[in-house]
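All protein chains of the complex are present and in place, except for one that has been dropped.
Chain IDs A, B and C follow the sequence of writing; residue 1 opens each chain.
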Amino acid sequence: MSVSAPTTDFDLLPFAGEHHEELPFIRKYIFSTDHKVIARQFLFLSLFFLVVGGLLAAMIRWQLGFPGQPMPGGDVLPDTMAPGGIILPEFYNALVTMHATFMIFFAIMPLLVGVFGNLLIPLQVGAPDMAFPRLNMASFWLAVPAGVLMLASFAVEGGASGAGWTAYAPLSASGEWTGVYLGQQLWLASLFILGFSSIAGSVNYVTTVINMRAPGLTWLRLPLATWALFITAWLILLAMPILAGALIMLLFDQTIGTAFFRPEVGGEPLLWQHLFWYFGHPEVYILIVPAMGIASEVVSNGSRKPVFGYHSMVLAICGIAFLGWIVWGHHMFMSGMNPMLGTTFMVTTMLIAVPSAIKVFNWLGTMWKGNIHLHTPFLHGAGFVSLFIIGGLSGVFMAATPVDIQIHDTYFIVAHIHYVLFGGSLLAIFAGITFWYPKFFGRIMNEFWGKVHFVLTFILYNVVFFPMHSLGVQGMMRRLYDPYQYEIFADMLPLNRFISIALFALVVVQVIFALNFILSLRSEKVGPNPWKANSLEWAVPSPPPHGNFQHMPVVYRGPYEYSLPGAEEDYILQTEPDEEAEPAERSVEPATR
Amino acid sequence: MNWLLPPSYSTFGPDIDRMYYIILVITGVIFVVTEVLLVYFLIKYRKREGHKAEYIEGSTKAEIIWTAVPAVIVVAIGLMSAGLWADIKDPSRFPAGSYELILNGRQFEWEATYAGADGVLETADDFTLLNQINVPVDRPVTVHLRAEDVLHSFFLPDMRVKQDAVPGMSIPVWFEATTPGEYTIGCAELCGLGHYTMNGLLVVQTEPEFEQWESEQQVAALEALERESPLPGATASVPDAANTARTSGGATEE
Amino acid sequence: MESHAAAVGLPGRQPEIALEGVYTKKLGMWIFLLSEVMFFTSLIGAYVILRFANPEHFASPGEVLNVPLTAINTFVLICSSVSMVKAFAALQNGDQKGLQLWLLVTIVLGSAFVGVQIYEYIQLAAHEGFVPSADLYAAHGGPLYGSTFYVMTGFHGTHVTLGVLALIFVLMQARKGAYTPQNLGGVEIVGLYWHFVDLVWIVLFTIVYLI
Partner (left out) sequence: MARYERVLRVLAPAVLLAVVGCGGGGGDAAGGGGGGDAAPAEMPFDVATAGNITGSVTFEGTPPPPEVLDMTSEADCAATYTGDPEVSWVDVGGGGLADVFVYVREGLEGMSFPVPGQAVVIDQQGCQYRPLVAGVQVGQSVAFRNSDGLLHNINASPTANRPFNVSQPVNMDTEREFAAPEVMIPIQCDVHGWMAGYIGVVTHPYHTVSGGSGAFDLSQLPPGEYVIEAWHARLGTLEQTVTVTTGQTAEVTFNFTDAMLSSAGTPTDGPHDHRTMARVGGVAE
């Protein structure tokens, strides 16, 4: 199989980076169609919203820890929100709603799918760029107005939406019940626009992975990060339109007064819950599956050992994605839907615990007998695994319907959400940002401060969220502005105050990561493969030039062939030809090791 | 901070608590095993000079084990809880001869409606209570849960009862209190800015106390009815006129 | 952005390539249509559930809606699908004139469909008080009937309008000779979209007008 160097000129492809004419600033950074620039744009946008979400969380914890007391710095807020710094109940509901909305739709989802999807997919499949670069740019430039609209909803008459991020009807269907009219409509319009951004992005991801893989890169040689992002793109493709339809119907209920979810004119409030959760459960898997992919990458790289059971890891992701569509009812055990449905959804929900268990055991299997380099990405990966174990196990309590009677809509659920989303996805995002920082900016983040940030975050995180399980078991409900009105919760004030203080410390600790992130922009440049990994993105310089690959890469092996017996290094790039290939093979010179 | 459920005072309370503790034990064991394993691997297989990781791609035997074992565990938990769930929630399996009352949730208060002297609900002589429910001890009680404006959720932490109240639906909820006393009623579904003030009082009375209280209320209701009836305007309309536009009164009992 | 794998005959699994450059766009369109299917599933699913929950809200077929008019309208849309196929066939055997003619026919039929639908809306809203909003609802049945009808057919009409705009754009490109039997590009994609929109209408027509 002689390999002739790629002679045909495909001037259509900006393949080789050097003959590409220098782009004006606006085309290079603002309206760029380069997937790496779009990844950086998504990174800065979603980190901004992560900070916004964090601030909202701090305000919530202030009210729960120090109910009714003026918040330090609170007098900067207008009187419609916090007169004299005292948070009003409707503003508290808006805080709870917008904290979840910003974190889920504008921080975690774009960070996982927008940032790592854009950066990794073309690089790991060996493509010069996405299948539709202009559509990819449109995906980012739709997310920005969505974010602006959502932020604007704080400033309008009546404040931001206060009906929860799940926006259950009829509370969300008419401003009559909350006093929030324009705020709710802006919330709906913003998420509708974000839906377009997500669908545009995932059409791109799916087409690129199916159609633009480098020769030799078979489906079972794809790195698990790309597998996860590919399956997530399918979930987004099929779930976001359901949300779009539901949002439109609720928006019409709010504006022109249709009757979809308004019971007083014949609508069905439960219909909203079914539509929302039919989107909602694939959504929460959209929030965790890419994190699983990133975790597999960093755990395998850190352990210098192939991922344990690559095939079953891929099957587990597909299993989660498939089962994710038939479990949505477990969010509605208490909602008044037919109790017999509860039993069927309990069984499917129990089944979905199995693929998650498989993945956890495979991560542990990866570390087993490894040569573990405790670098920061690996630490975050290991943190992800340990906290995902807790998140997964606490899910079993809710899946068992009778136990759910006591803990539904209590702080047990809040603990579960945060163990899976903060302990899970956010730690994986920290791992991903640190691991692929060279591919973003061509430099490397400081290892020492990375470890300091990890240790402090890990400890404080558990101090904040583990006690919430206990609050939930005692029956303390979610979204209560002042839970101590109930005498049975009055004695929970000290624990809540302790949690609040711990959270303020946790928010402060994130400054370490922010400084490390910003200051490393000027740290020393690194070569193409600082972490000594195998997949294709490490075969190109950091940061990769426009068009990524000098020559079309050819893939000969899997992405996780670490510590290959007989190889002199404990890693080997996917583009390394097999030994028995004749020397002519080597005309495709691999990038410097 | 304690992991034990608060004491339960209803007949199916202990069953729910038992399910919780079974799952707590199972997940507790798995939790300890996996976390200890993780920490052990981090320490034992830490990077050491000259040491190389073992090239292991996986083992299908291990995969089969840790697919089958969790599957069996979770399905077992599922089967154990299915029966209990049906007993609590399936209207066809509610105990017979239960005391019936209507509970109407609306923005920021619970309104209980009791059958008046004629013993029939939704008639003129019914009497109502705001944010308080009195029930007899050791007798099943069926609450017909309704909502008037938005979603609320009828939550009795001590009785292990929780059920969303949906406007336009009348959902039956049953429980049987085992110990007299005063317990908390809460709203567990976000229902607007006063969601946190929807606490009420569940008063469980012994049989004689309840009989006496009920008759007092019925008499007071009848007197109030006389006072109102001479005035032309006071038509004895069905109290759940506040129910939604759908066929009131005939709201389908699920 | 054409797929580069075709260019280099190298070992390893190759995605089979139909024609230079069309394959990626066609795959992209198929995937986009899948997401559109889910969007209409959401709307139609809501309609079906609401209809089972409150049958008294929904009038029997023909009582409020003008079925004969929309039957003709459906026929118009089906013809436009046929003309689209003709356009694509003309392009495949290089007949530029035929392509432009049939594209024009499809555009005319498409806009006719949208025109009739707008006329129907005016007819229903103005004369029979059949409006989406519950507060000013007067027609037979209940506000659910109006809400679901207008949202489903309205969104379908919007998709048809977008399709007509895309066809106009493709026609302008065809005039400039952008399409050759080797570069089917936009015509095939718009064709796929058009057939999808036609298919959705057939489903909508049956469940809204006929049942």
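Some observations on this one:
The definition used in the following text is that a contact is a pair of C-beta atoms (placed from the backbone, for glycine too) under 8 Å apart; a residue touches a chain by one contact, two chains touch by 3 or more.
The structure displayed is predicted, hence computed values, not measured ones.
Considering the intact complex, the chain excluded from display touches A, B. One of A:75, A:482 or A:570 touches the chain omitted from the figure, and that residue is A:482.
Residues 106-109, 128, 130-132, 148-149, 192-194, 197, 200-201, 227, 231-235, 237, 239, 241-242 are the ones on subunit B that touch the missing chain.
In the full complex, subunit A contacts the hidden chain through residues 26-27, 31, 68, 78-80, 83-84, 86, 88-90, 134, 137, 141, 144-145, 148-149, 151-153, 155-158, 175-176, 178-179, 181-182, 186, 264, 481-482.
Rule of thumb we're sticking to: only the chains that are shown with their structure count from here on.
Centroids of subunit A and subunit C (each the mean of its C-alpha atoms) stand 34 Å apart. Per-chain CA centroids place subunit B at a distance of 47 Å from subunit C. Shown for subunit C are the residues in touch with two or more other chains, namely 54. Residues of subunit B found to touch two or more other chains are 246. Subunit A makes touch with subunit C in their complex at residues 1, 3, 6, 8, 10, 12-13, 15, 127-133, 135, 199, 202-204, 206-207, 210-219, 237-246, 248-249, 252, 256-260, 262, 265-268, 271, 274-275, 552, 554-555. Considering their complex, residues 88-90, 93, 96, 162-164, 168-171, 177-179, 263-266, 268-270, 303-312, 334-336, 338-340, 342-343, 346-347, 350-351, 353-354, 357-358, 360-362, 364-365, 367-374, 382, 385-386, 389-390, 393-394, 396-397, 399-403, 405-406, 408-410, 467, 469-470, 473-475, 477-483, 485-488, 495, 561-565, 570 of subunit A touch subunit B.
Residues 1-5, 7-8, 10-15, 23-25, 27-28, 31-32, 34-43, 45-46, 49-50, 53-54, 57, 132-136, 142-144, 146-148, 150-151, 155 of subunit C are the ones touching subunit A in the complex.
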